[in-house]
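What follows is a set of notes on a single structure, which appears directly below.
In this view, the complex is presented without one of its protein chains, the others remaining in place.
Then we have chain A:
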């Protein structure tokens, strides 16, 4: 600690080079992570009982098709899809396709996975980012309030609600939200991402971006309405978690010596909170955000299914049921990439927030 501190001021150039290098290093790790993930998904899919050919053949068969005919049908399908080749061969071509950014085509309907992801990934990013924003906002506010009102009924209430909210499973929350706000109160739409009556032709498939690019502000409000329930459903459990982390972290920072220094300076409580406590107590929250984003993505699979939201999670569930290997692989890779990138981003956010980490 002290030796490093002594060296840094003497070598400002290296100090300045250090941070971009850290960024590059983190980004270089992404392909490696992706390789292992892709391999794991490939193996996992092959280990699942059942095969695409079985489901496809059964789907096309009528009741009186003989078992022999079914088997022959399956063999044809396997050959057509390349599934008759050895596993090693399939793995090799799978990897080489990924390197060429070719994710293949769906066994059903023959759509390219890139097209499918182009539609679904933006929807999932919107959902998870919205959920994250809601969770952070809710969690920070309640966590700070709980910390400042430590051991009062406000603190106890906030913590209890937080605990309950992160104990509730997503599907239960989702169904509850649908019943209350969609069916009983009829305040909000509960299905899909956009009203089917609305004529929306995606450019980027990020609605907010498209609304600007296409100069169609009327897209925003229905999109926003559709986003509220699934995003909040997804956010609540994370918010409860953040509340607890923020409370603990704020309490810890409040006891730090530099907060006493801030009081000594004559700052008001609000000034101390804004200028000294929040930033320092946000460090552990950022770590949690990155890790929790993984469970948020897991939750989005469930939430998207409950709300029939056309995202990657929904796509993944359907593809698994149909043993649509390329789609599962593509969707899983997309989710993994998203998770990895978010974690790189949180690592970088760390550097922004804590100057002590800004050296190689």
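Basically, contacts are C-beta pairs under 8 Å (C-beta built on N, C-alpha and C of every residue); 3 or more make two chains touch, one makes a residue touch a chain; residues count from 1.
As a convention for this text, contacts and distances are computed from a predicted model.
A chain of this complex does not appear here, and its UniProt-recorded name among "ABC transporter ATP-binding protein", "NADH-quinone oxidoreductase subunit N", "SUF system NifU family Fe-S cluster assembly protein" or "Chemotaxis protein CheY" is "ABC transporter ATP-binding protein". Only one of A:49, A:217 or A:355 touches the chain withheld from this view, namely A:355.
Summary of contacts with the chain left out: across A:25, A:71 or A:260, the touching residue is A:260.
Although one chain is hidden here, its contacts on chain A can still be listed: residues 1-2, 5-6, 8-9, 256-258, 260-268, 271, 275-276, 279-280, 353-356.
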